[in-house]
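Here's a slice of the assembly, chains where they normally sit.
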Amino acid sequence: MVRVFLPAVCFVWQIAMIILFGIFIRYNEESDAHWIEHKTSNNISSNIENDFYFRYPSFQDVHVMIFVGFGFLMTFLKRYSFGAVGFNFLIAGFGLQWALLMQGWFHSLDPMDGKIKIGVESMINADFCVASCLIAYGAVLGKVSPVQLMVMTLFGVTLYAVEEYIILSLIHARDAGGSMVIHTFGAYYGLSISWMLYRPNLDQSKHRIGSVYHSDVFAMIGTLFLWMFWPSFNSAISDHGDGQHRAAINTYLSLAATVLTSIAISSLSQKTGKLDMVHIQNATLAGGVAVGTAAEFMLMPYGSLIVGFCCGIISTLGYIYITPFMEKYLKIHDTCGIHNLHAMPGVIGGIVGAITAAAASKGVYGTEGLANTFDFMGKWKDMMPTQQGGHQAAGLCVALCFGIGGGIIVGCILRLPIWGDAPDNSCFDDDIYWELPEDEENNPPTVEYNNHMRNKAV
Amino acid sequence: MVRVFLPAVCFVWQIAMIILFGIFIRYNEESDAHWIEHKTSNNISSNIENDFYFRYPSFQDVHVMIFVGFGFLMTFLKRYSFGAVGFNFLIAGFGLQWALLMQGWFHSLDPMDGKIKIGVESMINADFCVASCLIAYGAVLGKVSPVQLMVMTLFGVTLYAVEEYIILSLIHARDAGGSMVIHTFGAYYGLSISWMLYRPNLDQSKHRIGSVYHSDVFAMIGTLFLWMFWPSFNSAISDHGDGQHRAAINTYLSLAATVLTSIAISSLSQKTGKLDMVHIQNATLAGGVAVGTAAEFMLMPYGSLIVGFCCGIISTLGYIYITPFMEKYLKIHDTCGIHNLHAMPGVIGGIVGAITAAAASKGVYGTEGLANTFDFMGKWKDMMPTQQGGHQAAGLCVALCFGIGGGIIVGCILRLPIWGDAPDNSCFDDDIYWELPEDEENNPPTVEYNNHMRNKAV
């Protein structure tokens, strides 16, 4: 079943992508060979003014977060590292193509020729969109099949593009680092799906939940690349100049504070005072999520520290109390604890963003700075900061609705018994989707293995 | 033997490098302290116009690909991870110095003073040159001694500089991402050497070919850093502005498509539908190779997807059918399957480049854009795109000839029985070149180990 289904889905979707890209997608002015003429006619003095040089370094950092960051963060399970990093790769590779189309239709359709014009900012946005699906993957890690993941991604990207359009364009909320658009949406989307796919007999695979020493070290690779590059994530699409600069500083500070409070709570939570790798791997990142919306605002350095301080505490406490509670009473099993890392900090981030926006003043931002930071231009030119705060809050609600509602619907679709997901006693096990190497220490060579000569073999 | 030979070669070559650098190599205008005067006299308005700011972020990405990307990609073998990452380090550290000299003599010799002037672009080119030798290393991984690798690198860099000069300067082919110059050359160079060094009794080391669970996860680090930074690789030395921008977009898209088709074919190829890590680690990268030449052209987003689509299929099929065939019938053992990852996609990349160039038109590129993209200036100012297509094809042939011819000659040299390579029953084993730690799980402590106290030890 899987044998035919997964390849078929991959081929059909990839061919569809090629056709749709052929019809719709073209280079934008800055990546088209006409740039040299565009430069002259727009009086642009130098190639360095090409948006590529403003955003490409941040793009690459975001790219690392998507593939290595999310991929390795999920390798902590003792026997699901291939699935973690491999299916992460699959979701992201597919999702970013679909995201370019969906986001293009909503945001960068050229009215002149009906084409979507892409450039470096489109790639960042596509990576952002994929991030929300990878967050959702965290909730169902080890319990779904690759085909289910692709379906989840297809719908996830679609929903994302719509809610993003509503929040950013219709409601005119600002969300540079995506606390609402990416994290809140992605986390509730994943949690709702996990709820719909609840497996009452999952304790048959219980012995496979947990790490081994080196899988925890692998997961730290993911943690650290996420942590280090989060300033780039939050600043990647914010305004040129002070916007990007300030977003990076705020995120840098917030994350630093989170490290200390996560470690503090982790140690406090154990009778022995020992630290738990789960907290270090995850809760230390919460500050980056929570500062996402407000990163480009004048949150002030101490404001960033306060956000990070609180989120480190809340996220770690979430791992200790809320995750077990959710599983036991709400029937939501959350493999990676995305509720603690993305959902709660995302909501906090939305609220912090609303408050910071509402509190903005010409004294702090300057007249031009205020208009520039909040994009009070065109039809929004008479907007007040307090109004903007309201719009931010409305944006958060939209993200929550899309996440929960979308997740329930997609979860229902994924409950259909056609997707080839693992039985309850084979969850968190790479063996059902991957050819595994014979490991000397604990897997004695089997006949099956010997028949399967790796292609690299003599 | 090794004890004296390897250090002697390292010292002699490093001293030679110092002497040659002393005679020949100087900073270029943009890295010399006279830049401040140069800026004034050339009316450059800002330091940001220094080429450093256009290329340094891409350089660092390429640098990561060379050392972590190639290094970790080859760590998949269960007992050759030290050799993979360590000898990769040795080859690259030596090769880049020699490359600066060789490429400098051909490309950046200042006629005024007979000196080579280096800058950030020289460092990128040196890394590129080294990449071709590391590709070649993939074919002979585990079967040659470090001294053989250094000889291979010495000749490889030399041949590279010559073929690069012929292809780019004499023939005036374009090859931004090096499909021909780097990948085709490097892969056939390595395969020819492996052919010359064929070991009929290699099955004595057969049990060491293959991975363990965590070595496959390590290899994924290499895969992902190559995959993520390939857009930087293909855009690192293309034209400022739209050239770099477009090359990054094309590569990004091509690689995304490759992921899906590689996974599809991998699953199809197994009766059980399971995925094979070998394919995920390698074939997913083929799209980056194949789009190398055409990345800076107006390949169009859907064109990039098509290239990636095809290469994912071809490369994965290569691992399944061609690698075993080559070993059995052609007596070419290719440890990492570089024929599938670099040789075939490299040739495809050359062909795609020729077709894209031949199909170029003023309508698509604009008059200035066409001249700018293909560098139709100076003595080439009357060149037609169709002619350019022919030149691209000629370039591909040169790369093939240098790769195969050079590889056969160097392979003959490496067959001399003086290089201290491993016996047939000790291939793919770190134990002959590395002090190994006692591993609790499978290497019982031995007297030899206990005598060897690590220097870090108490």
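When the chains are written out, they are named A and B in that same order, and each has its own residue count from 1.
Note that in this section contacts are C-beta pairs under 8 Å (C-beta built on N, C-alpha and C of every residue); 3 or more make two chains touch, one makes a residue touch a chain.
Everything numeric here is computed off the predicted structure, so don't read it as measured data.
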- Query: We see 2 chains here; how many are in the full complex?
  - Reply: 3
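The definition used in the following text is that only the chains that are shown with their structure count from here on.
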- Hey, which residues of chain A end up touching chain B in the complex? 1-4, 6-8, 10-11, 13-15, 17-19, 21-22, 25-27, 30-37, 39, 45-48, 50-53, 56-57, 60, 63-64, 67-68, 71-72, 75, 79, 81-82, 85-86, 89-90, 92-94, 96-97, 100, 118-120, 123, 146, 214-215, 218, 221, 432-441, 452, 454-458
- Message: Give the list of chain B residues in touch with chain A in this complex.
- Response: 45, 48-49, 53-54, 57-58, 61, 76, 78, 202-203, 205-206, 209-217, 220-221, 224-225, 227-229, 231-232, 240-242, 244-246, 248-249, 252-253, 255-261, 263-265, 267-268, 270-278, 280, 284, 298, 300-302, 305-306, 309, 319-320, 323-324, 327, 333, 335-337, 364-366, 368-370, 372-373, 441-442
